[in-house]
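One chain of protein is taken out of this complex; the other chains stay put.
The chains carry the letters A and B, assigned in the order they are written, with residues numbered from 1 in each.
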Amino acid sequence: MAVTSLRAARVERRAGVRARPRRESRAAFTMLAPLLVLLAVFVIWPLIHAVYISFFTWSFYDPAVFVGLENYINVVTDEEFVNSVVRGLLFSAMVVPVQVTIAFVFANLVKTVSRRMAAVMKVTIYVPAVISEVIAAIVFALIYTHRGGLLNWFLDFFGIEAIPWLGDTATALPAVAIPAIWIGMGVASLIMLAGLLDIPEAYYECASLDGAGPWTKMFRITLPLMKNVILFLLVTGFAASLQFLILPWLMTQGGPVNSTNLPNLFILQHFNTDLYVGYSIAAALLLFGVLGAVSAVIFRLVRSEKAMDA
Amino acid sequence: MRGALGWIIRYGLAVAIIVAALFPLAWLAVAGFKAKTEVAATPFQFFPEVWRWDNYAQLLADEAFVRALGVTFAGAALFAVLSLVVNALGAYAFARLEFAFKRTIWAIVITTMFIPGIAIMLTSFIVVTELGMLDSMAVLVVPGAASAVQVFFLRQFFLAVPTALEEAAQLDGAGPWRIFRHIFIPLSKGAFVVVGATSFLLFWNSYVWPVLTVTDPELFPIQQYLATFRSERTSEQGLLMAGSTLAALPVIILFLIFQRHIIRGVRLSGLK
Partner (left out) sequence: MRTQLIRLIAAVAGTAVLAVGCGSGGTGQGAAGGKAEITLWQQKFTDQEDAWYKKAVAAFNKSQDKVVLKHVIVPADVWDQKMKAAQAAGKAPDIYTVNYSKVPGFARTGQIQALDPLIPAGKWAGLQESVVGSVEHKGKKYGYPMLVEPSAVLYYRKDLFAKAGLDPNKPPATWQELIDYGKKLTTKDVAGVVTAANQIDMAWSTWGLQWNAAGHLPISDDWSTPQAADAKYRQLLQVYQTLYQQGIMPKQPLAPYADANPLGQGKTAMMVCGSWAASVLLQDYPKMVADIGAAALPSFDGDTTKPTATLGGWTLVVDAKSKNARASADFVSWLLAGDPTLLVEFFKNTKFSKYSPRAAVADAIKDDPAAAENPWARTIEEQVVKYAKPEPAYDWAISLAFGKAIEKALQGKDIDQALQAADAEIKDVIAKNNLAGQGS
């Protein structure tokens, strides 16, 4: 009873302040119109259409033939597709931990170095993030040049024989992972830094009074309190690294022997060369349906701890 | 002693990170000063034998390259403005206004964040073809303007604005439009810079979509110019390096100008 009357009072007050709620609703939809129209036309409708097409086999010239789930079955049973997904996960496993580690080291360094150094670090770490994948691919491919490349020249000083970084199945995937780390480390580092700066300095001071050393502080205060930030970086990093397309496309075309054929590139190459469309779309939807669901769930879990709605 | 060692380790690591971030770009710019075929010549030399401006001069005199830069710059600016208008209005509605099906619509908007480009690449292409947008600036600028990520970011920002300000304005009879214009826009300049700069960058670096939708060489964006140059003219790597440097420069400068806002923005977009 008390609750009801309270709510009634609030509604009344709001209605009083906001003279005309219908006007507000109309204004809201007007403001939303461009956003919703653009999303509907260029994102939502294409998605619906893509799902529809994925149940057909279609050469663009003959009428499309309904094949039910056949495309999906072909995708799932295609060893090459499964390999590309596994390769994508492996790629993520190379990129994300390194990225998060760099970010963590970076954030802790920024806290301890001089103010001026910290400012320089914050700016420089982010510079690679503004560079396109195309340019990153161009630069790193040249750095990896077998004879006459920068990296092998450098290694020569240590007596290491020239390595065909992009020409060998053993080294190609890590070689493509490096520019991916390079591009992504700026954003991760700044987010990590923000998380670190959120931890009240008082915690550390108390710990110091109790005689805790730097490692104890790291494991008892920093890491537990950074759990969410690190989880967030792992999830977003995972989703982003699984979607790299331009780097392997320009650097290696997916080779040698498919060793850098990441899922998106696999899908694009099928799209380019298949005489019928359907397979590539089914593969894209399948891969990212799962990926999107996993990200969404974890995203929600992380977010729910901080009340999201004000 | 321990302190000194710690200092050396800390500053050593800091310098290492700075070098790792900047070195590839520095080398890119240096390599642009080399003769056409000197870049991957054996034996490797870090610095050019003779520093020459030829590559940079040749590119800046090349109509196609300058046009690609200009078109991309104009497109990116348009894209930044359009996406700012579209996303800020939408975000404001979600942050401050009440309307029917708000939660459902919000859920739909957020879901679009997870739709990968490659799954809808073909069907989006069909849409823009039907709309007769191929080979125009519109096809580059309009389809990507609405962004759930940006709506999300701006909504978070608007939610943090104290309600007291607008309540006073509401008492004066101001509607949502006036409140948005006179209260929210002035307060949000920092956030708008972040969104605008992000959009600019996104457009500047985009490759897959323009490749699909633009056939007219007059509209080739800079990334496509570079990628095609690389595959067609394998013998002119000095030029390619110079071109990549020139293509990276505008966004680096842009970032340096707005770095304060952008760094703060990145931090806000995290878990805050």
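Here is the rule we use: a contact is a pair of C-beta atoms (placed from the backbone, for glycine too) under 8 Å apart; a residue touches a chain by one contact, two chains touch by 3 or more.
A quick note: this is a predicted structure, and the numbers were derived from the prediction, not measured.
Trainee: What are the shown chains in contact with the chain that isn't displayed?
Mentor: A, B
Trainee: Can you work out which residue in A:189, A:243 or A:258 touches the chain that's missing from view?
Mentor: Answer from the full complex: A:258 touches the omitted chain.
Trainee: Can you work out which residue in B:59, B:109 or B:122 touches the chain that's missing from view?
Mentor: Only one listed residue reaches the unshown chain, and that is B:122.
Trainee: Please identify, in ascending order, the residues of chain A that touch the omitted chain?
Mentor: 23, 26-27, 30-31, 34, 59-62, 74, 144-148, 164-169, 253, 255-258, 268, 271-273, 275-277
Trainee: In the complete complex, the non-displayed chain touches which residues of chain B?
Mentor: Against the missing chain, chain B presents residues 37, 42-43, 74-75, 78, 81-82, 85-86, 89, 121-122, 125-126, 129-130, 133-142, 175, 177, 211-213, 215-219, 224, 227-228, 231-232, 234-235.
Everything that follows uses one rule, which is that only the chains that are shown with their structure count from here on.
Trainee: When the C-alpha atoms of chain A and chain B are each averaged to a single point, how far apart are the two points in Å?
Mentor: Measuring from centre to centre gives 16 Å for this pair.
Trainee: Touching residues of chain B toward chain A in the complex: what are they?
Mentor: Counting only chain B, the residues touching chain A are 10-11, 13-14, 17-18, 20-22, 24-25, 27-28, 31, 39-44, 46, 85-87, 89-90, 92-94, 97-100, 105, 108-109, 111-112, 114-116, 118-124, 126-128, 142-146, 148, 151, 159-160, 167, 170-171, 173, 175-177, 180, 201, 204-205, 207-208, 223, 226-227, 230, 237, 240-241, 244, 247-248, 251-252, 254-256, 259, 262-263, 266-272.
Trainee: For chain A, which residues are in contact with chain B within the complex?
Mentor: Residues 17-19, 21, 23-25, 27-29, 31-32, 34-36, 38-39, 41-47, 49-50, 53, 102, 105-106, 109, 112-113, 117, 120-128, 130-136, 138-140, 142-143, 145, 147-150, 152-153, 182, 185-187, 190-191, 193-195, 198, 228-229, 232, 243, 245-246, 250, 264, 267-268, 271, 277, 281, 284-285, 287-288, 291-292, 295-296, 302, 306, 310 of chain A touch chain B in their complex.
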